[in-house]
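Got a structure for you, questions after.
Every protein chain but one is kept in place in this view of the complex.
For chain A:
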Amino acid sequence: MAKIIVVTSGKGGVGKTTSAAAIATGLALRGNKTVVIDFDVGLRNLDLIMGCERRVVYDLVNVIQGEAGLKQAMIRDKRSENLHILPASQTRDKDALTLEGVEKVLMDLSEEFDYIICDSPAGIERGAQLALYFADEAVVVTNPEVSSVRDSDRILGLLSSKSRRAEQNRDPIKEHLLVTRYNPNRVDDGDMLNLEDIREILAIDLVGLIPESEAVLRASNQGVPVIHDDKSDAGQAYADTVSRLMGEDVPLRFQSVQKRGLIARMFGGGGRR
């Protein structure tokens, strides 16, 4: 049985798809058979971040409506043979998803894979609710700003009441906090919420801290998940996150301002790139 992990946030633009792509890739690189599903029907993005947009033939909605089989719709990742992508449809809307259809897809995938990563759309409507309904674990992506924290709080409420685990009264969804776009300099200046404030309000375990990084934008535009960029701070932070998701105990990095030595400053290289 696969472990189903939803990557969600409530708020848009905080880094859900980037995180889903990086986490799925990281899990696959560690030898887990992993599939990542784009639930953002109508606003398909995951295929771009994963760099497989030219190979999409069928999508999640085709599978749910019986127009294509899972094997036809899944795209094997170029870089890791353990990783598959199930894209969303760009021409349909979220009403094309049904609870029974999503359940069937997840159950079928469950037979074959170790991890199923569900990339949730923003918002708290149908698409987001379907993405989280069957989850065993949730990664709640949060930026260090008040509106993102409030929306994450709202999603945590839904996770504990509107999921299958909640409705069937089973063990609750395991919730993980992933803070992205964290900039220690701006935290010190008071422009951003600090990590402790976020953790105090959301009151769930921290699974990762991803620093604000140029590497993320570069990776998105190149269609290579940032975790492949193991020289970059964001890539390393995602690798740490994957380790923690797999149950390893890894110390937290990138939380405070990195003191850069004279030579690093002169040549402009180093960790910040």
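Definition applied: a contact is a pair of C-beta atoms (placed from the backbone, for glycine too) under 8 Å apart; a residue touches a chain by one contact, two chains touch by 3 or more; residues count from 1.
To be clear about the criterion, contacts and distances are computed from a predicted model.
A.B. asks: Among "Sugar ABC transporter, ATP-binding protein", "Probable septum site-determining protein MinC", "3-isopropylmalate dehydratase" or "Glutaredoxin", find the name that the UniProt record gives to the complex chain excluded from display.
C.D. replies: In UniProt, the chain that is not shown appears as "Probable septum site-determining protein MinC".
A.B. asks: For the chain left out of this view, which of A:E53, A:E103, A:E137 or A:D153 touches it?
C.D. replies: The single option touching the absent chain is A:D153.
A.B. asks: Just to verify: which one of A:V57, A:A203, A:L217 or A:M246 makes contact with the chain not shown?
C.D. replies: Within the whole complex, the residue contacting the unshown chain is A:A203.
A.B. asks: Considering the whole complex rather than only what is displayed, give the residues of chain A touching the chain that is not shown.
C.D. replies: 124, 146, 150-151, 153-154, 156-158, 160-161, 169, 200-201, 203
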